[in-house]
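Taking it in order: structure first as structure tokens, then the write-up.
Here the complex is missing a single protein chain, while all its other protein chains stay put.
Each chain gets a letter, A, B and C, in the order it is written, and its residues are counted from 1.
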Amino acid sequence: MSGIKIEEKLFQNRYLVDADNPHIRIKDPALCGQCSNQPCTICCPAGCYTREEQKVVLITDGCLECGTCRIICSRQNVEWEYPRGGYGIQFKFG
Amino acid sequence: MSEETQAPAKKKRKIVLDERLQAYKGVWVFVEHERGHIHPVSLELLGEGRKLADSLGAELAGVVLSAPGDEAKEYCNTAFEYGADLCYLMQNEVLRDYRNDPFTRGLTELVNTYQPEILLLGATTQGRDLAGSVATTLKTGLTADCTGLEIDPENRSLLSTRPTFGGSLLCTIVTLNYRPQMATVRPRVMAMPEQQPGRSGRIIEHPLAMVETDIVTKVLEFIADDTRDKPQLPFADIIVAGGRGLGKPENFQLIWDLARVLGAEVGGSRPVVQAGWLELDRQVGQSGKTVRPKLYIAAGISGAIQHRVGMESADCIIAINNDPNAPIFDFAHYGIVGDAMTILPALTEAFRQKLATLKQAG
Amino acid sequence: MHSVVCIKQVPDSAQIRVHPVTNTIMRQGVPAIINPYDLFALEEALRLKDRFGGKVTVITMGPPQAETALRKALSFGADDAILITDKAFAGADTLATSYALAAALRKLNELTPVDLVFTGKQTIDGDTAQVGPGIAKRLELQLLTYVSRIVELDLDQRTIVVERRAEGGVQVLKSSTPCLITMLEGTNQMRFGTMPDMFRAARYELQQWDRTAAGIDDVTKIGLKGSPTIVSKVFTPTPRAKKAEMITVENGKPADLAVELIARITKSFPTVEKELAKRA
Partner (left out) sequence: MSEKFDAIVVGAGPAGNAAAYTLAKAGLSVLQIERGEAPGSKNVQGAILYSDALERIIPDFREDAPLERHIIEQRMWVMDDESYIGTHFRSNDFSKPPHNRYTIIRAKFDKWFSKKVQEAGALVICETTVKELLRDKTGKVIGVETDRTEGKIYADVVVLADGVNSTLARKAGFRPELEPKHVALAVKEIHFLPKETVESRFNIQKGQGVVIEMMGKLTKGMMGTGFLYTNNDSISVGVGVMLSDLMRQKMTPYELLEQTKNHPSIKPLLEGGEMKEYAAHLIPEGGYHAIPQVFGDGWLIAGDSGMFVNAVHREGSNLAMTTGRMAAETIIDLRASGKAMSAANLAEYRRRLDDSFVIKDMKKYKDLPEIFHSNNQFFTTYPELVNRSAYTMLTVDGVDKRSKEKEIFASFREQRSLFGMLGDAFKLWRAFR
């Protein structure tokens, strides 16, 4: 990846982060270790999933709530919910 | 003043000062003190006030409100050594601890009697509390958290510049046909002037006709901050910060080692706090603390904008990162491309020697 | 018990960007929000209502669109909301604003006696922290600013004990009601409104007061005319995007890199040199 910093893009967006109450959770982190290609670390448009040694780390602050991770996870290992009412991404234009 | 509904004055409104206000002369600085010593912001303001007084050809005065006792005289002497020509001194038992009522009454009394054209206060919890009620009592203009003060040569009025809209913009505020022109300034914004030992000035005492029974609000007690354990990043002068580039929580020890030698506070980027390597109070950046230290050493921090907005106004930023095109190198003052795990210990050692040599020399 | 909370609808300044090239102010898509500091004041008032019962009224002075801020305050549990809006208020600075709000509060006090008036510490667009003290002065209320905790409140004796942030410590003050309190940020966390509150906020018939309804007759005291200060110009700070001076040494040994770095710093940053000397 030619060094496109996803943070620069996400910085333009407006988020109301529901502090320490993330709306998405990896059900069983061990499963991710056995996952060969870990597509979530590539397909998430906000780069919320990053690979760390064997594990996958999920930080939901920049989540765009698109649902991709839930659908592409071959082991259905993502517990995916909408954030609490009024929290999460708030599109200024959409 | 609310910016978004106010269109900047199109034509320059000619500020014509009516007769009564022409008499307002001189620049005053409210000297804030707490348990025996003057708050540094008041000294910084005396430095700034000196410049304003000189360009106005007027006198610079310190204003001291305190309980009876020699301490007050000490405050005046210190004010003279930082540039004041004279001090207005008001002493009364009701002024022992800061309370809004007596201090507002006292300062308003002095202003109405000796009529300054400019009154500066530190933007501390005390200064802002006092400035708000004094400005309302005097029905005059007040600009808060100024980052720049200068005199408009055309009409001798004060031009106060301050950040607005969350700091992304600056605006210049003018006080129209009202005196005194009041402004507050945050600590560590203006430069600390040189102390001139032995400089003296005259003191003008003025009584405050008030007794304790006039005042409703009582101070039951004062609980000093115990600063030892709570991290004080926003007030730290040197910060050593670590990011995910350090790889493992164990490597963070190298950050603590350097910080101990420098007597610095330890900070970190959001990912390391999220990963649990560091407590939330030490997070620097958009959703953490904003810091303005003199020296900020960042190791293994990429410098994404979310971190940058929290520390870019540090005086000197040193960045250590193994990625040559890490964004932090776009705004740091000095950069070292390399492995933080080897450079940090070297830095710790080099700083230890530097401090040793300074000790001998000092 | 009757608390009145003054709130303000402000542009979400975190969303305001300066165009990196043209340096112009990019205002598109900047939503209006409740001034974040006011939420701490509203939450504190709601907690007192939970304890002592009574009513929380929310007032704001602003353009008609400020209605959204009031409805949001209602959705957290405020009981009544009054929008003070009038063309004559346009351009008001803090002095004129505190005059108008004080007049409205006098009117409110006639309808139902007010025990506590709350404001936020300051606004994120004005940052002046003057409206609270201004209102207190005009209504002869005791002023308690930067309050971090309400320790005791005795409605019969009309006394209150609070902890207030001071320089280097916390003052414990005992005062009397009615008084004006500005809340320090971080002292509490805004609750997540219940469904009934959401319904009530959506159905609430908003009360609008113009200047006469707010009891203001002296027009020279409000709006641009009543404002001692004006904004003479708004501009963008000159960005300092200067690339870092990279430190390198021939043999690239970390020890030499460190020494070279410290030499460079002490040469061009005297304040750092002085700071180090202090710690030697």
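Here is the rule we go by: a contact is a pair of C-beta atoms (placed from the backbone, for glycine too) under 8 Å apart; a residue touches a chain by one contact, two chains touch by 3 or more.
Remember, it's a predicted structure, so these values are computed and weren't measured experimentally.
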{"item": "Displayed partners of the chain not shown (whole complex)", "value": "A, C"}
{"item": "Contact residue for the chain not shown (choose from C:13, C:35, C:75 or C:188)", "value": "C:75"}
{"item": "Option from C:198, C:213 or C:234 whose C-beta touches the chain left out", "value": "C:198"}
{"item": "Chain A residues that touch the omitted chain in the full complex", "value": "1-2, 4, 6, 9-10, 12-13, 16, 37, 39, 42-47, 64-68, 70-72, 76, 81-86, 88-94"}
{"item": "Residues of chain C (touch criterion as defined above) contacting the omitted chain", "value": "17, 19-21, 26, 28-29, 31, 75, 192-196, 198-199, 202-203"}
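Just so we're on the same page, only the chains that are shown with their structure count from here on.
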{"item": "Where chain B and chain C are represented by their mean Cα positions, the distance between them in whole Å", "value": "19"}
{"item": "Interchain centroid distance [CA atoms averaged], chain A/chain C, Å", "value": "33"}
{"item": "Junction residues of chain B, two or more chains touched", "value": "286"}
{"item": "Touching two or more other chains - residues of chain A", "value": "none"}
{"item": "Residues on chain B engaged by chain C in the complex (per definition of touch)", "value": "1-9, 12-13, 32, 34-35, 39, 97-101, 104, 124-126, 128-129, 131-133, 135-137, 139-145, 159, 162-178, 216-225, 237-238, 262-263, 286, 294-295, 315-319, 328-338, 342-343, 345-347, 349-351, 354-356, 358-359, 362"}
{"item": "Sites on chain C touched by chain A in the complex", "value": "12, 14-15, 17, 28-31, 192"}
{"item": "Interface residues, chain B side, partner chain A - complex", "value": "270-271, 274-275, 286-287, 302, 304-306, 325, 327"}
